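One structure, pasted below without further comment.
Rather than the whole complex, this shows some of its chains in their spots.
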Amino acid sequence: MKALVYHGPGQKAWEDVPDPKIQQPSDVIVQIDTTTICGSDLHILKGDVASVAPGRVLGHEGVGTITEIGDGVTTLKVGDRVIVSCIKSCGKCSFCKEGLFSHCLGDEGASGMGWVFGHLIDGTQAEYLRVPYAETSVYKVPEGVPDAEAVMLSDILPTGFEIGVRAGQVKPGDTIAVVGAGPVGLAVIMTSALYGAARVISIDLDANRREQAHKFGATHDVDAAAPDWREQVMALTDGLGVDVAIEAVGIPQTFDACLKIVRPGGNVANVGVHGKSVDLPLQDLWIQNINISMGLVNTNTTPMLLNLVASKKLPAELFATHYFTLDQMMEAYDTFSRAAETQALKVVITRD
Amino acid sequence: MKALVYHGPGQKAWEDVPDPKIQQPSDVIVQIDTTTICGSDLHILKGDVASVAPGRVLGHEGVGTITEIGDGVTTLKVGDRVIVSCIKSCGKCSFCKEGLFSHCLGDEGASGMGWVFGHLIDGTQAEYLRVPYAETSVYKVPEGVPDAEAVMLSDILPTGFEIGVRAGQVKPGDTIAVVGAGPVGLAVIMTSALYGAARVISIDLDANRREQAHKFGATHDVDAAAPDWREQVMALTDGLGVDVAIEAVGIPQTFDACLKIVRPGGNVANVGVHGKSVDLPLQDLWIQNINISMGLVNTNTTPMLLNLVASKKLPAELFATHYFTLDQMMEAYDTFSRAAETQALKVVITRD
């Protein structure tokens, strides 16, 4: 089959690789009908993620059709149309039992890690995919949910909701600020409606993205480059700061921005993937009764979010800005990697 | 009356000052029957807390008898025996209404601050005390609870419980580590029993304190100076780390120690008062699904903890190691400030 293969920093190719095969009784093989590209795929290609070995097929988001099932699989069958979650879950380890699939100890892939696709085993940017622990790692797609919406449930919607909105403890009536209006920041904005936020402030450097943010549910936006950006945010609250500040970029400056605008008793939720440590001014913060959360998505809210997409309460289609076919994979990468210029959010890459 | 007055860094005196008077309809005057000294009083005396002006009477913990009430006070009367909470609460601002008394906006004392006694207004290390917003800032002492137990409810027990145990989300069956076995760390240890922790590991440099910790409920202790201290902690868990790590010292090293031993999905609760920023290694932590909490006590659990002390479920008397009378205040300070040597936990200072 064809797949997008990582050949070390800066090098990738859409090329022939062997077809995946069932290895364990809990495996299934999925024909990929739709996939997409994530910002972390670009990180891998830069060589930032040492645990990804050359030769690895990339990608951890996908929707497809089951073509083969292992002997232990009883709740899925050939022909089922499924969302492949970016996180595998064995369903049996202590972490899975408490819903912390992100740290699944199932030993397919590295111990203590739920993220295996396009990382520790071959991923979804391919014609076929082997899914370990399939019964607890894929979700059947209800009729009426198109692939271009369903694929947003592999990673981006659960990540925004679980790590931004829920870990940040957004609650009805809150004023929240989302720092960064890339795809994951927009997923935070969209899903914050599920907890009734009253005011949603999008903070970004890019005017186009701030404008996009309003389509996803932002009620206000602030230019991160404005000298008085903080004052603008405070003016939108009662002067005490936002209830929840959500970091969706992954650099020290944006994390620090969150600390500067959160109210006493508020929450900072980190969603961004960071490459450096940050300075935490505990001499000022110890007395502020704030809470700082962070983490990798568990995807245990996927069925619930899928239900909301199916009932048209979450307009997942808004993320899809560009369409390609699998054999245009290299072009899709090009478009996605120049997002500021192409105004791409998520590129949808389909079989046909 | 006599009171302990701060005269600038390094200088204090037990001396005559004017008696406090009712200033607002919600005030009461309390004759102090019992008070104590807190580590933060020592910080103030070092000059570390710039907001404390020379001339201030120190102290924020006390039990006493009401001698006078303001015109607006209907639920308290002269002769009532009360615990003075370290945090005043106006009961009417938005923060008070959500239980965040630590940030009470009532303008008696600085805006946005619940801690006023011995800080922004005169405190409890005196013969008499004016208490603003008295009906929502003091608690009647039930019969049968001695002063030496009741005074532990002004600050130390609520702080340990609210900021350590509850903010750290300790839950039944957890393994927790408490870094620092001073009075507040011991209050964390004692109150962790209220959420059924299975294993409570006390980590400290001082062998005497580690031994004390077992009386307060620690099930294990680890010498913080041992080269393999972390390995010892991990060996007491399933190898994945503790469910909750609680910082009860206030320096970068102890905060960092908590980050090193917390499991994926666990909590770090900061209780210590910090004077410096710390380094937060987000490049490693972003994927760990941990939560970091911090804050000043709200004291809204005081009635509940008092109920537990009254019903003999919390042995508050264990904190009281040395006894003095008010006119021995300078001696009490001397004993408390040499705690490592005197093995003092809390010094109890009474009228008679």
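When the chains are written out, they are named A and B in that same order, and each has its own residue count from 1.
We adopt the following convention: a residue touches a chain if its C-beta (ideal position, glycine included) is under 8 Å from a C-beta of that chain, and two chains touch if they have at least 3 such contacts.
Because the structure is predicted, anything quoted here is derived from the model rather than measured.
The complete homomeric complex described by this structure file contains 4 copies, of which 2 appear in the displayed model.
The definition used in the following text is that only the chains that are shown with their structure count from here on.
In whole angstrom, the spacing between the mean C-alpha positions of chain A and chain B is 41. Against chain B, the residues of chain A that register as touching in their complex are 94-95, 98, 100, 102-103, 112, 167, 238, 240, 250, 255, 264-265, 270, 272-283, 285-296, 298.
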